[in-house]
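In this view, the complex is presented without one of its protein chains, the others remaining in place.
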C-alpha cells in the first residue's frame, strides 16, 4: 500500500459534480452519437468560453485518439506534421500518427517548446516531391515537461504558420493547467484566434473521460464526423462526454480544478526548494520535476508512487510529480514532511 | 417531446448499480491504462463466466473500435475478413476496417447469418496472390437483424474455420441478448471454445460505455496492447471500463439486464402480433422489426422515436423497435395500447 | 512446349520500334524521375492526341499501381469508390485500394459495365457519417470481359458523376483496343471531356512496361508527384517510360497495334463461330470468351496456353483467348485449323 500516487493527474475518478450530473440525467433518453441535447448544451458553453461561436466542437474519449484523428483528417497522404522530440505524438502514442500514414518531422525544441526557427528550417529542408510536405505543426500547452508557451511565443508561431500555410494544432491535454498557471499571459479567447484546431483536455482535469476537439478553421471542418466514426471514436452514448463538459464549463469549474492543481504544485515546488533541492525544468504547471539523490528516491518510493524521469548524473535523478484537482494540501504537506525527515 | 424512444438500446445512461460503483470508488487512486485492481477484478469475473482462465481480456470504449482493432491486429496487410452484407463492419462503420488496410469479402448470408457454404466459396475463389487472402470470418451474435446463431450453426462454422485456418471473430455488441434469448441453445462457455476472439458488449446492455474484448487463441494474444494504444483506444482512466464490467459480472447482472430487454421485446412482439401485424424477421432478441402500414407509422411517430428499416411495398414498411435494460412493462403496454387505438 | 499462348497480351517483349528507340537513346544522359526531354516529348504527343493541352501526364510502371495511386491521391480517408464486381480493383489487385485505406462499393454491372442507376443507388444508400462517402467511380475501357462503353453510355455516366460531384476515373489498360474496336463510337478527345482522369495502357499494347496517367480535372492535379514517389512508383530512369510512349504516340503506332489485335480477335471469333461454337460475352475487343466442350479444351491445352474463365455447365466451359499486337494471321489460322480437327 502507498500513501499517495503522484504518477499522474488521472488516478482518481471524476469531480463529484460530474458524478452528480451523470446520476441526475441517467434515465433521460437521449439520441446517440453526441447529437443529444446535453452535448449541444456543452458545445454552447465551450463556444462561449472560447469566444468563437462558429467553431465546431467534437467530443472524443482520449488524447491519442484526438491527435491521430485531427492530424489524419486534416492532411493528405504525403503531408507531415512537425513536432518537438518530447511531444506526445513522437514518443508516447505507439506511432499512432504514422499508423494513419503520416510522417512526423521531429525537431529538438527549447524547454519542450517548438521555435519559429525550427519550423522554418523544416519547411526549408523539404522542397520537392522526394520528401514529405510539411503541413501541420503540433504543439502542446502545457508541454510534456510542464512548460507553457507565452503569448508572444504563440503569436510568433501562429503568424509563421499562417505565412507558410501550415495548420497549427494544439494538444490541450493539460490546457486548463496552462491557462491557470501563474505565469500564463494568454487567455482562451486569444488562443482560439491563434490556432486552427485544438482540444480541451477533460481526462486530466476532473472528467472521467473525454476531450473536446475544437476546429476554428472553416476549411478543416467538413466531414470531420466521418473521420471520427471511421477511427472508432464516435461513442454511441456520446451523452457521457457531453455531460462532463457541460458540467466542467458550468461556471468556472474547469478552471477552478486546474488552478487547484497548479497551486498544489507550486506549494510542492516551494517546499522542495526550501529543502535545498533543485529542478530539471522550471515548470509553472501541475507537473514538476525535482532532482533528488537516488537514496532519497528509494526511501520516498516506499510510500509514494511517481515516475523517474531522467538520470541527471550517477547519484541524482529527476522524478516527475503530478498534482491534480483531487489532491489536498494535507497530502502535499505530509509529503514535504516525509521528504524533510529523509534529507 | 416524445413518450419513448425505441431507436436503440443506448438511449439512457447506465444501470444504477454502475453509477453506485463509480461513486463508491471515485476517490480511490488507481494506476492508469486498465492495469488497475478494478480492471483485474473484472477480468477475473469474466474469465470465470466464460470458463477460460487463460483468455486475455481487454476493455475498449466502443464496438467499431473493437472491430477495427481486432481485425487489424490479427491480419497481415493482404489478408481479408469475410462478412455478411448486413454485417456492422460492411455498412455502418464508415469503412473502418478498410481504413486499416483490409478488404472485407462480402457474402449474402441467410437471416443475417453467414453459412459454411459461403465461407467455403470465398476461400475457393481466392486462390493466388492476385487476390486477397481470406483470413478471418466476422459474425455478430445477435445479428444486426435480431437473429441468433444456433449451437449447431456456430459449431459448423467454427469447425470449418479451424479446418481452413480462418480466425473466427464474433461481434458481441448484443451478446447478452443472444445468450438470454428464449431460443438460445449455446452457453457462454461453449461459445468460447468455438471462436478465436469476441467482445462482450457493455454499451448496449447497461454500461455507460465499454466493450470487453476476449482473445482465446493464444497465437493472437501477443502485443495486443500495442494495437490498442496505437489506435487511440487505450483509456487513461481504464478504471472507468473496469468498474462497469466488474459490476455487470457481479452476480448475474449482465444477464438479468439482457433478459429483461428480451422479455420486453417478446411482450411487444406478442402484443403487435395479436393486433394482426406481421414481422420482417423472426427475432428472438431485443430488436424486432414489425411491419406497419405507412399511415400507422406516421401516427406512431408523433409519440415515439424509432427507425424505419425497410420498405416492404408501397403501403407498408418494416420499422425497428429496440428494447433495453431500462424499458418498463408500463411503456410496452402503453405503446401497444396506442397502437391498438390507431389500428 | 506449346505452340502459342493466348493467356494475355503481354507475353512478348515490346514492339521493335520501341527497342530501336531504347537503343538509339541509350547513352544520352537525361535527368531522372520523368523530368527528362524524352518524357516531355511523349507528354506533348499524348496531349495532342487527347486534345487537352492542359492535362497532366504521369508515367508509371503498371495498372494496379496506377489505380491505387490515383484513387488514394484523389480521395479523403472516408471516401470510397464505386466499381462493378468484375472490375480489376475488386478482384485482381489483392486489395490494393483497400490497402490505401479506402472501401470499394461493389455493384453488379451489366456486361461488365456500371450503369447510372447503380451509381445513383450507391449514393442514395450512403447518406450519413456512419457510412463511407462515395466519391469516385471506377470504370474500365475496355472492360475485364472485353466489352466497351458506347459514347451514349459514357456520356450518361459522366453527366451523372458531374451532377453528384463524383470523380470519374477510367482504367485504360486496354484503352487502345476499345478505341479501335469496330463497335467503338467515341474518340479519345471526347473521352477526355467525359472523365476526370484515366490511364493509357502501354504494357498490354506493345510497350515493355508502362501506363500514362492523364489528369484532366485541375482540382486533382496538385502534388500528384508526391503521391507517385510515396507509393514507390517514381522510376529513377523515367526515360524508360517516356521513350516508349514517345514512340507509341509517334504517328499512329499505338492505335495500329491495338487495331491489329482487334482484327485478329475478330478473325478468331468468326472462325470459332463458323465451327459452331458460342461465346460467353459478345466482345468487340481483343479478349474473347468462346465456350467449348471440356474435352475440346483438354485437347487444345496440349498445344495452347489460355485461361479457363467460367464453367457454363457440367460439359462446357468458357475460356479466355487474348490476342495482341504480336500475334500473326498464321497463328490464328493454325489455331482454327487445330480446333476444326478436334471438333
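Per-chain residue numbering starts at 1, and chain names A, B and C are given in the order in which the chains are listed.
Throughout what follows, a residue touches a chain if its C-beta (ideal position, glycine included) is under 8 Å from a C-beta of that chain, and two chains touch if they have at least 3 such contacts.
Bear in mind that the values here come from a model prediction, so they are computed numbers and not experimental data.
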>> From the list B:4, B:78 or B:309, pick the residue that touches the absent chain.
In response: B:78
>> For the chain left out of this view, which of B:45, B:204, B:225 or B:320 touches it?
In response: B:225
> Among A:25, A:52 or A:80, which residue is in contact with the omitted chain in the full complex?
Replying inline: A:80
> Mind pulling the subunit C residues that touch the left-out chain?
Replying inline: 4-5, 7-8, 10-14, 16, 19, 22-23, 25-32, 61-69, 93-96, 99, 203-204, 208-209, 226, 229-237, 239-240, 305, 326
>> Need a quick check: the contact residues on subunit A for the chain that isn't drawn.
In response: 77-78, 80, 91-95, 98-104, 106, 129-132
>> To test your reading of the contact rule: which positions on subunit B touch the chain that is missing from view?
In response: 72-73, 76-78, 100-101, 129-130, 132-133, 223, 225-230, 234
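In this text, only the chains that are shown with their structure count from here on.
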> Rounded to the nearest 5 degrees, what angle rotates subunit A onto subunit C on CA?
Replying inline: 180
> What chain is most central when centres are computed from CA atoms?
Replying inline: B
> Which chain's centre, taken as the mean of its Cα atoms, is farthest from the centre of subunit B?
Replying inline: C
>> As a quick test, compute the distance in whole Å between the mean CA positions of subunit A and subunit B.
In response: 33
>> Counting only residues that touch at least two other chains, what does the list for subunit A look like?
In response: 226, 229-230, 234
